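For reference, the structure is listed below as structure tokens.
A protein chain is absent from this complex, but the other protein chains hold their places.
Moving on, here comes chain A:
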Amino acid sequence: MSQSETKEKKGFSRRKFLVRSAVGVGVLFGAGYLSRPLWRRSLAGFANSVDAFYSGDTETPPLWFEILADNTITLLSPKVEMGQGTFTSLAQMAADELEVDINQLKVVHAPTSSGNIDGFSTGGSTSVASLWVPLRELAATMREMLKNEAAKMLGTEVSALTLQNGVISGNGKSLTYGEIAKDVESWEIPDVPPLKDRSAYKYIGQPVPRVDLRDKVIGAPIFGMDAQMPDMLYGSVVRPHLIGATFVSADTSAAENMPGVVKVVVEEDFVGVVAESYQQAENAKQAIKVTWETEKNWQLADIEAMVEVGKGDPVTIQKAGSPGSILSEADVITAEYRSPIGAHAQIEPNGAVAFVDSDRATVMISTQVVSITRKEVADRLGLDVEQVDIRPTYLGGGFGRRLHTPNAVQVALLSRAVGKPVKCFFNRKEEFQNDTFRPPTHNVLKARMDENGLIQAMEHNISSGDVMFGSALIPGIAGTLLGADVGAWRGGMIQYGKIPNYQAISWRVKLPFATSWWRSLGLLANTFAIESFMDELAIKAGKDPVQFRLDQIQDDEAGHRLREVIRAAADKAGWRDGVHNGRAMGFAASTDANTPCAHVVEVSVEGDQIKVHKVTCAIDPGLAVNPDQVRAQCEGSIIMGQSAVLYEKMTVEDGELRPVIYGPYRMALMRDAPKEIDVVILENADAPGAVGEPPMGPIGAAIANAVFRLTNKRLREMPLTL
């Protein structure tokens, strides 16, 4: 995609403000986004660069800011907060242009009734990047509107006004934003003013503490699981434990008379029960006997046999030169890598509180896709979307799991059946067996090197279950449009542009259970494969693995940024190859969503235990709006990645996905986490880019590469096992 297209895509040519009185609370400011990006262009752009795009509602002018009489400002965020720190970054961006103290701002989730709805999702590490320009433009425009009114009220020129902490002074008097907004009846809408220069930022670029820090430390009831409504009942839905099971019928007789049961609800595709307490609903659910229909009694071997390069439909996603002919010559090096089924395992289970009245539905829920959640509820209930209000809450972890929220529909149906608000959520076994898993993968790499130890040709074949295809987030047309699953091949392209001949090929596998978005999508497995292979090649060529990579990166801007993070990580870690004092370093790098990232890990092996002591990470997310939260995301991403690489694995037995509980589904704990994580932030781009996922890319290969130095064993299958 060309630069000008990118600009046009993100820009909003005309701007129409809506200003209206809110009942008792001051004034609401909003802006109508008039250029919903065409799906085609957005998707193609997303596929190409994983570039952030913002897709807001265009029909009703959405509300962004609410100025209250006490001179605080509420920012209604169309993006949800799931731990990634977006609310804090948005507050920093808005405070700088609004000229308010950041503590005067309160960021809340925009309910869909506000009209401020992100048509896409919160995910893909795009929240801050996609709102970087639009949010600051809105804030700056609002500031100018307030100044214009203040000038009239204070009887002076706009140019004579001074601004500080939401107070405008001039002509010897002062007015707060709250006082100004209260008395304005009709607003002039100015052109969008120029945005502040970087040197004028007070908050952007600073390690401001998270705006949700205190709430999260005192245990405030901010999550979907904590939501409640007056007179609320508890629901429970019978969820299939078998792969591919569809609901046929239910014997509910025993459940009907259980204590506390208000109603057993049988719908065409599920059965649920509503009771007075959570325990009563769960107990009654156990008494319902469901007949499921399944296609087959699946075993792990069936699944493994499907995920195999060479099976299914290949699509070439990247090609340069003529790798095919070179790779059919002699001396071709080949290696195969695998990754297992991964569970999201976010600690807050999926759940919602819903209340369906005669012609209205309200749903409080942890969701990453507010607009899809709304549409699905509206469609199933036969309501217009305007009759449904989705009120997003803080998420107890997202990681992609909450890009699918059909459970909102089920809770709404339970509420409709009893005419009261109902709360219903998954138990942990249901979470593990009804997840939208990270798909298993098989990667085959081939390369041929020349006499100087440089790669002459390289090929990457990726076989993966679906990530993007089949997701409600992406229109069905995407398959035809793109040919291959962008999610599955994320991170699968070859980033060493000096290699004269290369190609990447994606093979689609349709699995019998749902696979989908899991933090970083294909990046984790694809980079594990490519960067392990690069290490194998460097060793074959007798070269230092860091230099081996630097030598084969092209000389454009992306190449420059990648080289810089590689050098920064190696320098900071004091990179040296080989085993020293029982520890070895491992190196890997990748670029994801335009953010390059490199890790040096320090590993030891005790018996069959792989221990990660230290990770040095260099990342270039462009402008770091909040360097402390960039660090936090790197730390979390690194340890979550380590967890997936070293411990996590779902299996299939007798038609079921297992295990169904933490512990047996082994994840990184305190004792596993590296004691040192050193993050170096480079800012070789002007705007903020992706942060939450890119650091997951290199972690797997970096660990495997270190383990090879310690044991001479090349581990090519996740979870890495000695």
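Methods note: a residue touches a chain if its C-beta (ideal position, glycine included) is under 8 Å from a C-beta of that chain, and two chains touch if they have at least 3 such contacts; residues count from 1.
One rule holds in what follows: contacts and distances are computed from a predicted model.
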item: Missing subunit (named according to UniProt) among the choices "(2Fe-2S)-binding protein", "ABC transporter related protein", "protein-glutamate O-methyltransferase" or "Putative ABC transport system permease protein"; value: "(2Fe-2S)-binding protein"
item: Selected from A:145, A:395, A:646 or A:707 as touching the chain missing from the view; value: A:395
item: Chain not shown: contacting residue from A:305, A:347 or A:722; value: A:347
item: Sole contact to the chain not displayed, among A:301, A:330 or A:670; value: A:670
item: Omitted-chain contact residue, chosen from A:85, A:492 or A:545; value: A:85
item: Positions on chain A where the hidden chain makes contact; value: 82-85, 209-210, 212-223, 225-226, 259, 277-279, 344-349, 394-399, 425, 427-428, 628, 632, 635-640, 643, 661-663, 667-675, 677
